[in-house]
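What follows is part of the complex, with its chains left where they were.
A, B and C label the chains in the order they appear, each numbered from 1.
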């Protein structure tokens, strides 16, 4: 128990002192995971929508593939992206490896299936009458999509929140593609992994507590936004 | 012709719920789509409003065959035909946003939209709910807002699926009025599904009667299910109520739907000389009402049965409420559906 | 314009805290900041082979030499070494306490069937361990995997003591710190670099329930080298900065910093370029 108390107090100290290094790390973490969540939402929601609404042969197959992609390990994504952006890869000349952009690319791929799958699941529960009501009132495909997505907003919101949680909490991609370079690509999670490697368990958990506080704050903000939407 | 259907069929799984050889709906009229539960009315309305495609067959709209593959064409056509669903769904926004939706997607500017929204809500008596949360409304309120939502767009064709099902008496009358007025003013084509005989009688100009997915010539009055029993004499009888039966010639079914043509029925004073071709059921007059050129009598013989007499028929007024009568059912009045 | 040098290194250099002393000093002297990518030895070398970094700083002498020979690196600068120790439970069931012959100690452990934790991750430590096993008289088994590389099949092999009956040899494929933790948990023997060991023994409140039982054998030396990536192969690498870094490390300034780096009062690294620097 002492251990947790120590960790909590250390976390508190870290936050109170506004340690500049910690601030950088938090900044990188937030920037990277928010960007990748946003990108994943940008691509994942339309994809999920298309799969949920369209009726084509092999549709269930596509859903199964998405479900499978939920199980892609970070190492595979890391190596996949690595192969493209490493110096020997096709995009090597862009010098992306060990930058924040690389992490964003990897995390986007990682959380895209989460957004897509849960968008599909949220939409498939929406009564088809919403769609038909919009269509009969003259809405075009795009307007209908907007309407149906609006009706499914809680489910899709949950998907995006889950994607954000996954992105901010994941280590593999950040480590492999970001490289945990101090001041550049060190995120909360890679920092934790480092402290853990060093045997500084207290500091590792303290960083974890900070991470959770931040993601709690983000969630509260999202929740407030949702509350306003509901009115 | 506005709509012409050729061999329109719709199958769900194994079951064919719609099977229409040919039908045609004239523009500018109020068409009644009548029939018992499960007859396929809603299914047909969804096809007519281009929301569902028939399993086979061709639908012509304005003389052109409808290509149910072409989203573009469908979108264009849907702008002309609006369906008000049987259990309409309102979007989880305000009543105002709901009613304004059709206008918004048509690009009507905000101020004009607001005016039109208020007008249509006024029509259905829901003006004061402008800001209410639409998805919380009561059954009848929902139905009225859904109608207002369709009316706001002034479509060319309005398909109404049971528009008065949960609407209160006052607004039933009001809606009846609205439909009549709009039709008179704008010549809007209206396709109306309803189980409310009064409403149908009042509004409908042409009737398409559906039974089991097929068009039927019945008038959708006096429809009853009966059980077929074959007596000792080998004659099949269709048992309708507790002690009402009719001879039927069809004997391969155990259950039948039968319709009695109200114009072929007759009210008699006391037992007349029995005609072998007829059945005689004693009863009492329970309702008399105006049906245009006819007067409709409702006779309670155990089941309420409608009888239509031309208004000009002499001595009709002897059939006062409560009066005992004998209903003569000639065999030509009996249709097996 | 900031000069940033990219370096791949093993986790041990980073975790020991040495880099936290060296890099700020280097920046002060030269204005160059170093972007450190710490990972397993294999992955770190791989980074150099792929041209993703400008310089590598690792401890696996044979592979470093191969790296230079194959033209990936220009030159190996011998920077320093530390040493390995064999640690185990205080009870010492294999009776190796005080031995200085590592090979002998391992044989004893094998004979006693006392649990031994191997890093098993192809790291410098693991490589060293395998060399020791190979030179011992313990029966070994060779494990082979076939994979496809550049379209043709390649075999990967490593050795470990043959297991018959009870298993006592655990290959866990993790970093040093985790291996020590694992050994403590299982009250087993393991081979560790002294830096990490000290850190776990003295650097934490809870301490470590394992002690050094065998140390001092020349075979247990663990040399670190730094190699700039060859600009002939990867023209984009910042060879000048890399060379500057390597030369700074083997200069008197770098070497003395290394010699004077102490963790909890103990010296961890011994300079190799200038062994007698103060």
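The definition used in the following text is that contacts are C-beta pairs under 8 Å (C-beta built on N, C-alpha and C of every residue); 3 or more make two chains touch, one makes a residue touch a chain.
Bear in mind that the values here come from a model prediction, so they are computed numbers and not experimental data.
Asks: What are the per-chain copy numbers for the complete complex, stated as a formula using the labels displayed?
Replies: Complete complex, expressed with the shown chain labels, is A x2, B x2, C x1.
Just so it is clear, only the chains that are shown with their structure count from here on.
Asks: Based on the touch definition given at the start, go ahead and assign the chain network to line, ring, star, complete or other.
Replies: Shape = line; chains linked end to end, path left open.
Asks: What is the identifier of the chain with the smallest separation between its Cα mean and the overall Cα mean?
Replies: Given all protein C-alpha atoms shown, the central chain works out to be A.
Asks: What chain is the most remote from subunit C, judged by the mean position of CA atoms in each chain?
Replies: When every chain centre is compared against subunit C, the largest gap points to B.
Asks: What is the distance in Å between the mean C-alpha positions of subunit A and subunit B?
Replies: The separation of the two C-alpha centroids amounts to 53 Å.
Asks: Take the average of all CA coordinates in subunit B, do the same for subunit C, and state the distance between these two points in whole angstrom.
Replies: Using C-alpha averages as centres, the distance is 86 Å.
Asks: So the centre of each chain is just the mean of its C-alpha atoms; given that, what is the distance between subunit A and subunit C in Å?
Replies: About 35 Å, centre to centre.
Asks: Which residues belonging to subunit B are in contact with no fewer than two other chains?
Replies: none
Asks: Give me the residues of subunit C that touch two or more other chains.
Replies: Residues of subunit C never touch two or more of the other chains.
Asks: Under the touch definition given earlier, write down the residues of subunit B that touch subunit A in their complex.
Replies: Against subunit A, subunit B makes touches at 46, 49, 51, 71, 75, 78-79, 81-83, 85, 87-89, 91-92, 101-102, 105-106, 149-150, 153.
Asks: Enumerate the contact residues on subunit A facing subunit B in the complex.
Replies: So the residues of subunit A touching subunit B come out as 127, 129-130, 132-141, 143, 147, 150-151.
Asks: Can you list the subunit C residues touching subunit A in their complex?
Replies: 6, 11, 14-15, 17, 33, 35-39, 50-53, 175, 177-178, 181, 196, 199-200, 203-204, 234, 236
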